[in-house]
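The complex is shown incomplete by one protein chain, all other protein chains being positioned as in the whole.
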Amino acid sequence: MEAIIVYTTFPDWESARKVTRELLERKLIVCANLREHEAMYWWEGKIEEGKEVGVIYKTEVSKWKELRETIKELHPYDVPMIARIDLDKLNREYSEWMARVLFG
Amino acid sequence: MEAIIVYTTFPDWESARKVTRELLERKLIVCANLREHEAMYWWEGKIEEGKEVGVIYKTEVSKWKELRETIKELHPYDVPMIARIDLDKLNREYSEWMARVLFG
Partner (left out) sequence: MEAIIVYTTFPDWESARKVTRELLERKLIVCANLREHEAMYWWEGKIEEGKEVGVIYKTEVSKWKELRETIKELHPYDVPMIARIDLDKLNREYSEWMARVLFG
């Protein structure tokens, strides 16, 4: 079990919840943490600002490619950020629970 | 000094603050950032949702094992996530401040 977290951002709660539910149903993730933030960014030559919902997904590294492709397919943005961070350590109990959920 | 961040989630502000204060008092961490999120996750064969408080702890790698064991001992969840991410770089000033707090 090599656990990873994947970070992406959505334009609103509705799309964030809808995509997240689908990822859970397909067992591509075990858990998601969603919270609002304010985004400031370059877009088409201008600095833009706006509310977003940022999400941390928790899963296992073998799910990465299918997770990334599924997020791209379902995501309302043309160019979402889908960033993977490999955990350096994770407590054994959570790791085992994650394996049971993802791989039965 | 190898700095790490450790991420865990609590069911409410009360438990998050109580455990965090204890970790500070034992000098297992120098700082914590706490904020609410909405969690969506598999639990006993169903997809569940609910508010949580997610916390980022900042500390040094030599504190990891004692920190992990102390969180497990104090945490209200049976299976908390206790995830460690090793920082790739940290500014020297903060690193030195962290060392002074943790190791006197």
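Note that the chains are named A and B in the order they appear, and that numbering of residues resets to 1 at the start of each chain.
To be clear about the criterion, a contact is a pair of C-beta atoms (placed from the backbone, for glycine too) under 8 Å apart; a residue touches a chain by one contact, two chains touch by 3 or more.
Note that the coordinates shown come from a computational prediction; the quantities given were computed from them, not determined experimentally.
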Sole residue of B:1, B:31 or B:61 that reaches the chain not shown, by the stated touch rule: B:31
Among A:22, A:36 or A:66, the residue in touch with the chain that has been omitted: A:36
Positions on chain A where the hidden chain makes contact: 4, 9, 35-42, 47, 52, 54, 64, 68, 72, 78-86
Footprint left on chain B by the chain that the document does not show: 3, 5, 17, 20-21, 24-25, 27, 30-35, 58, 85, 87-91, 93-94, 97, 101
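Here, only the chains that are shown with their structure count from here on.
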Rounded Å distance between chain A and chain B, as computed from the means of their C-alpha atoms: 20
